[in-house]
Every structure is written in structure tokens, then in C-alpha cells.
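Note that one protein chain of the assembly has been removed; the remaining protein chains are unaltered in position.
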Amino acid sequence: MGYLTDSFITAVRLIFSFDREVQLTVWTSLYTSSCSILFAALFGIPFGLWLGIDRFRGRRLMITLLNTLMALPTVVVGLVLFGFFSRQGPLGSLGLLFTPWAMIAGQTVLATPIVANYVLAAVSGSDARIMDTAFTLGATRLQAAVQLLKELRYGVMAAVIAGFGRVIAEVGVAMMLGGNIRGTTRTMTTAIALETSKGEFAFGLSLGLVLLGVALCVNLFLNLLQQR
Amino acid sequence: MFRPYLIVLLLLLLLAMPAFATEHLRLATTTSTENSGLLAELLPPFEKVNDCKVDVIAVGTGKAIKLGETGDVDVILVHARSKEDKFVSAGFGVGRRDVMYNDFIILGTVADPAGIKGETDAAAAMGEIAAVKATFVSRGDDSGTNTREKQLWKATGITPAGDWYLEAGRGMGEVIIMAGERQGYTLSDRATYLAFKQKTPLRIVVEGDKNLFNPYGVIMVNPAKHPHVKVALAQKFIDFLTSAEGKRLITNYHRSGEQLFYVK
Partner (left out) sequence: MKPVISLKDIQLTRGENFSLSVENLELLPQRIYALTGANGAGKSTLLRIMALLTLPQRGRVNFADAEGEELSRQRQHVTLVEQSPYLLDGSVADNLAFGLKLRGIRGAEQTQRIKEALALVDLTGFERRKTKKLSGGEAQRVALARALVLKPNVLLLDEPTANIDSKSLQSFEDLLARLPAAGATVVFATHDLALPKRLKAEMLHIENGKLLDRPHRRAESFDKTQTENSYGTIL
């Protein structure tokens, strides 16, 4: 069957027709992923930095836990947060379930361990003289840590890219917490799942190609930032 | 280094805000209404008149009712009469109204190993399938279709089990595809089957039994239990579905030249 060629043609047509529905889906994917990676960076970078620099009791255990969290299935995160955000749950009165904010929260939970882990790895592999140099020039711990982060910016960027890759490609959290609502919480991945369940395989696959293209553009953009 | 990046993201955040401005009505419904394309036809006129947005969460009937119980939606549009009645009598929902109906059908391959083609008694046909242990793919997801399937098994007095009985745990479309690939039988609603007709070798083997009648009902989540339910908008929506215009839109909706839903 011409299934693959069909979907490729559909994909090209989809991209160049600037279909409103597709645009909205791409946009939803992009902004929920961007917001969640922003929050994940806000939590994950300092946390990874702290774990990488400080030596304290229970640090190894914490690193092990962090590694375990990296393997967290998206549907489990979705399920747990569903319990929190549902009207019956502790945060129910906020009415966040099936809004982009619930998705952002879930994706932040997914991406934070990844960002923290990559930053931790970057710090662990970094030159021990960086902090000492900052100290001997008169820096406080915080100033030295900030300097370390600047020196490790490629590693930090890699952390952000890895986290972004995970959230833009995941479907479990987006589906469970977002509800795949057309025009509001329908992301590229949940749209693919929907089109597949409708039997529109070609359309689903072409959305997959669009997703690939969008991810490529985002990575090119981040790459550009990195080279500045 | 990170500053321009942050600014871009904050901008994204701000741009995302207007999406939450208009009033939203949360509708949990079955996949069949969404996947058949009916809602895409039905909702825009309602949204336009009432200046609102209907957020459709398309899940199985079981899950949709659950979302109503927990108050995570305002209205449910489902098709499992026994469950709907339980939902209302337990005080979770109010004012159930009939909206439309279509029918279930039993699908099978042309080879028809159970020899049930043309059978008019659905339960008897299911009994035949079990007797020859022909492959049967069940939704297995507590959906409206799954509920009906269980009722039919109950009528035959058989508890389906064994390697011929596959519980997929997936949506109707996937199950039709799966049954086609496994050369088995399955119970489907007519609307989904029509949408998948071109993609599956399965044909209708049993139809027309009154036990295959498939009515859809709309129920408002009880505001006494969940005060945040948007009563006024939900009522308008229910009135719209059962109005002359709603009925006209439902009746006029065709796919591949066939009418998918009927109103009384």
C-alpha cells in the first residue's frame, strides 16, 4: 500500500496549507513544552548544581532517586497529578484539570529530573579548578556557583534540550491532564493519537513529520543560541 | 546568555493567556461522537450563538461518567443507559435527556467461521462465536459498547474467556482494526464502523436486533454536588442538543453517504 508515500504527501500538504487546526496544535505543543521546560530549568538547574557541588549525607541516595525519576512513565505522572488536580483532589478547587496549566505542571514534573541530572553530570565532569578560581578571586559560594554555571553553559543547554525533547514528544501527560481538547489542549502528540484512533493513519503520520520538523527547528534555534 | 531565551519564553507564556478568556463548557463524551465527526458539525453553531467554547474530552462512556462523578466536567453525553440511570439515581447527574440513537452491529470476516451472517438475534450470534471459539475482540474498557457487549454475553449465559477472547482495552477504531488483523469478530457502533469501513476487511454480520439499539443521553452534572458546574451554559447546551435545530444537524450529518445518528 502507498501508506507511507500517502502520509508524506499529506504531511507536505499539511505544512504548506497552513491549516488553522494544525497551526493551533503546533502552537499548543510549543508553548506548553516551552513553559514546562522553563519551569523545569528553574527547578532543575539549581537542584543539579547543588547536588553536583555539595557533599552531604544522603547525596548518593538522592542521585539514585533522581536517576529513578528519569525513568518515570508519563502516564504515572499523569495519573498522580490527575488525582491532585481533579475536583475531588487537594488542588481541585483551582479547576486546573484539562487546561494547559495542568499539562505544563505534568511536563515540568517530567522534565525537571532530566534537567537536574544533565546539570549534575556536567558539574561532576567539570574542572575542579573553576570553583577554586572563583573562590580565590573572592567569590561567595553563590557567586562561584553562578560562575560555574556560566562555564558549563553548553552542558546546561544540553540539559534544557534533552528536557524539551522529552516533553514535546510525550503523550501520556498531555492526554491525561490536558484531555486532548481541540483548540485548547490538543498537542501534536495527542492529535497523532486521536488521528490514529480515528483510523486516519496517513494524517497521524504526517502530523508526526510535522512534529519532527518543529523539533528540528527548535533545536536549530537552541544551537544558534549556543554558538553565540 | 540565558536572558534572551527567558524573555522569549515569558512572551510565550503571556501569549498563551488569551486562550483562557472565553467561557468554557466541559463536555465528557464517548469517542464515537467525537471520532465520527458529529461534534465538529454540532458544536460550532452552539459556540457561536452563546459565545463560548465547548471543551470536548473524548473518552469511553465509563470514564466520561467517572469524570462527571468527580465534577471534572459540566455535562456528559454518553451511551450506556443502565450506567446513566445509576449515575442519576446516585445523585451525580440531573435532567437526563435522550439526544439521538444509532445501533450496534456485529462485525466479522467474510469467511464467517461461526456462520452467523444474517442472524437477527444478537445474543444467539454471540453464543455461536463462543461455541466455535472464533476470535472475538472486546473493547474491554468499560465503554458504552463494552457495557452492551457484556449485557449480550449475560443474555447468552456464557462468561467469555479463553485465548479466543481478546480484551483490547482500546478505542473502537483501534479495536475494529485489531479484529480485522486477527480475522475475528467484534461489536461496534455503526458510526465508527462507517468511518473505518475502508480500512478494515470486516463486514456487518449481524444487525437489526432491538438489543442492538444504542441510545445516547445527555446529563448535566449535579450542581448541588459540584457548585462550580456551569448550570446556565450546560442547560443551554442540553436544550440546544434536543432542539429542532440540534435534531436537524444530527439527522443531516452523513459520512460516506450514510446517516450515522437518528433522532426520535
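Which chain is which? They are A and B, in the order written, and residues in each are numbered from 1.
Simple rule for what comes next: a residue touches a chain if its C-beta (ideal position, glycine included) is under 8 Å from a C-beta of that chain, and two chains touch if they have at least 3 such contacts.
Note that the structure is predicted; figures quoted are calculated from it, not measured.
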Sort by label and list the shown chains the missing chain touches. A
Out of A:Asp19, A:Asp54 or A:Asp127, which touches the unshown chain? A:Asp127
Who touches the missing chain here, A:Gln23, A:Gln88, A:Ser124 or A:Gln143? A:Gln143
Can you list, in ascending order, the chain A residues touching the missing chain? 127, 129-130, 132-141, 143, 147, 150-151
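Following the convention adopted for this analysis, only the chains that are shown with their structure count from here on.
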Touching chain B in the complex: which residues of chain A? 30-31, 34-35, 37-38, 86-88, 92, 95, 97-100, 150, 153, 179-185, 194, 196-199, 201, 225, 228
Chain A-touching residues of chain B, taken from the complex the two chains share: 1-2, 4-6, 8-10, 12-13, 15-16, 19-20, 24, 26, 31, 35, 40, 53, 55-58, 70-72, 170-171, 173-174, 176-177, 195-196, 199, 226, 228
